[in-house]
Each structure stands twice: as structure tokens, then as C-alpha cells.
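All protein chains of the complex are present and in place, except for one that has been dropped.
And then subunit A:
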Amino acid sequence: MSLSQIIGNILGPKRAAALVFNESEFEKIGLELKGEIDRVFGRSLAIRELDTGSDNAAEIELNNLGTPYYDVERFGVCFVASPRHADVIIVTGAVTLNIAEAARKTYEAMPQPGWVIAVGDDACGTGLVRDSYAVLGAADKILPVDFKIPGNPPTPTDIIRGLLAFMRAIKKRSL
């Protein structure tokens, strides 16, 4: 029995539909993303996550991509432990003064060509902390950001949708 059926048996169909709202949409985007990754990156996209000063909500959503509801690895997306293994760095948070140096070193450790995606409003430059003395600014202040996925934080579906758009954008660029 699928999870939506289990929940459907307990709750009214209207609420059950809301709880499992994006299952089919997520599936559809994920399969498209898999197709793009197969073509552009040869079956897997390795991502290094780099937190430069988020409030941790974006990390939680990125982590959620790996949990059973989403299980994003089946689409060829994997989060790796070292920048040396990464095709893409995902930056979350405005860049604080304290972390800036470590963030630069992380980027420099990535093999080229490598890409940088800013995830969340703070990394994209529209967050609440952008005017603080303690931050240099958005991710693009110190790293060459190729793509932005805004949100406070973006949901797992937003992130996967953003990754799909990113893949399409770099494919166009490389042609």
C-alpha cells in the first residue's frame, strides 16, 4: 500500500491530497532532471554543500532530499563529502566575515570546470541579514555564482526544480 493510500484511509481525501501534494510533481521533475544529468554529466551530479551563514533551514531541506519521501539519489543527484569530488557547490546563507576564508578555500579545492549554485534568500542576496556588519553579502560576493534558487528556505521540490533549470541553462551555454 502506498503512503498516500495509508494517509487517505485515515484522513479525508482533501487533506490527504494536500499532505502528499507534490509526490507526482516531484517524480516528474526528478525524472526530467535525471535525463539532463545523464546527458550533461554522465549519469551523476556530485554536489558539495557549503554553509556560509544560513539559519540552517536550507540545510534541513537539502538533507530532506535524501530521506525516503524524496530519495533524490535515484535521479543521479548525490551529495559528496569533499569539494574535490564535486561538480557543483551549493552555497547557503549570506557570507559571514568569519567563514569567508574557509568558503574560498572550499571553492578552490573543487576541480574545474565547477559550478556554484546559491540556495536560499540569504545566499541569493535578498535575505534579512544582508545589511549586517557581520556579513560580506550574498554568495556572489566571494564566489562565481552560476545559478540562484531563492526561498526562505526553498522546499525540496523548489530545489529539485531549480537544479533542473540549472542543468538546462548550462547545457544551453555549452552548446
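General remarks:
Throughout what follows, a contact is a pair of C-beta atoms (placed from the backbone, for glycine too) under 8 Å apart; a residue touches a chain by one contact, two chains touch by 3 or more; residues count from 1.
Here is the rule we use: contacts and distances are computed from a predicted model.
As stated in its UniProt record, the chain not included in the shown complex is "NADH-quinone oxidoreductase subunit C", which appears among "Nitrous oxide reductase family maturation protein NosD", "NADH-quinone oxidoreductase subunit C", "Sulfur oxidation protein SoxZ" or "4Fe-4S ferredoxin-type domain-containing protein". Within the complete assembly, residues 3, 7, 10-12, 15, 18-19, 21, 49-64, 67-69, 79, 81-82, 93-94, 96-103, 106, 127-129, 131-135, 152-153, 155 of subunit A touch the chain that is not shown.
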